[in-house]
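Removed: one protein chain of the complex. Kept in place: all other protein chains.
After this line comes chain A, so read on.
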Amino acid sequence: MNAPVFDLTLIWVGIIGFGLVMYVILDGFDLGQGILYPFAPDEQARDVMMNSVAPVWDANETWLVLGGAGLLAAFPLVYTVFLPALYIGVFLMLAALIFRGVAFEFRFKANKSRYLWNWAFAGGSFIATFAQGAVVGTYIQGFETENFRYVGGALDWLTPFTVFTGIGLVVGYALLGSTWLILKSEGYIQDWAYKITPRLLVAVLVIFGIVGIWSPMIDDFLKDRWFSGVTLLWVLPLITLFFAGWIYRAVKKRQEGYPFVATLGLFVSTFVALVFSKWPYVVPPNYTFWDAASAHESQLFLLLGLLFVIPFVLMYSAWSYWVFRGKVKAGEGYH
């Protein structure tokens, strides 16, 4: 085989990373509605919360399916180690997402059984988010592998640390959800969202802080990366803090859009910090992105189609968010 003319692996790292960020922030704010559901002031607020994400949630979730298939195509090792290692967690996440999806469809068509769909929506959102947070924790923790195969047990992923990251993401998505709700609602529902956002922000910062201290304690690689000398990485937590400050200020000034925008910044900077903590390992502690990559011709074959489709998908997504701009009013949907 002649050597590839151009290394596509790095491009694919970018594509998968982009897809993952898109998924986390987009599905994050609609999963956040479900997490906040049990705490909403009343049934009318729940209507508004669900309506504020109903037109876009499934497009948001498509990034997950695309991510799953894209991983198999570009980094098969990630797909074939993460899924067996997280077998039970993946099942819980999928089951939860399905119940939640069905709740979206049927809640508005139901009257008597509405409370059941409320529970399906809230429970599904919570479990799916928890499972995703546990994945993050498992990634930091690492996988027991041998000869490119997962050889650990069924519940290795479930440790105090991953339970903590799972709860961390639940609170994080709740923050995305509450800032989204500030943007999309008005009146007493918006007041409620303004009220809970600073509390969620404090909780998120505390959790990020604890994860930041806990991670180096369980992972030497991460400890060396951060604490073996002065590094440019130290800027990243400062950026995260900057965004946190921005959220706080924006809520105090009762600005409507900036809390959400700043929360997106908070998530992206945390994501970047996570990637650089582990770089270039994607299946830690043994395999890098390049170990996990598929053959050059396979990466190329899919890249061609993706380059064609992604612009359309982005244009369409942008358009549907544009159509859907403005407030969701109580007692009616969006127009």
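By our rule, contacts are C-beta pairs under 8 Å (C-beta built on N, C-alpha and C of every residue); 3 or more make two chains touch, one makes a residue touch a chain; residues count from 1.
The rule is short, and it goes like this: contacts and distances are computed from a predicted model.
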*Looking only at the UniProt record of the hidden chain, which name from "ABC transmembrane type-1 domain-containing protein", "Aliphatic sulfonate ABC transporter permease SsuC", "Xanthine dehydrogenase family protein molybdopterin-binding subunit" or "Cytochrome ubiquinol oxidase subunit I" is the right one?*
"Cytochrome ubiquinol oxidase subunit I"
*Based on the whole complex, identify which of A:I11, A:L72 or A:I218 touches the chain you can't see.*
A:L72
*Out of A:G14, A:P41, A:G153 or A:G187, which is the one that touches the chain we can't see?*
A:G153
*Residue of A:L10, A:I88 or A:V206 in touch with the missing chain, whole complex considered*: A:I88
*asked:* Please identify which residue in A:T9, A:T165 or A:S294 touches the non-displayed chain.
replied: A:S294
*Spell out the interface residues on chain A facing the chain that's missing from view.*
51, 54-55, 58-59, 61-62, 64-66, 68-70, 72-74, 76-77, 79-85, 87-88, 90-91, 94-95, 97-99, 101-102, 104-106, 108-113, 148-154, 294-295, 297-298, 301-302, 305-306, 309, 312-313, 316-317, 320, 332-334
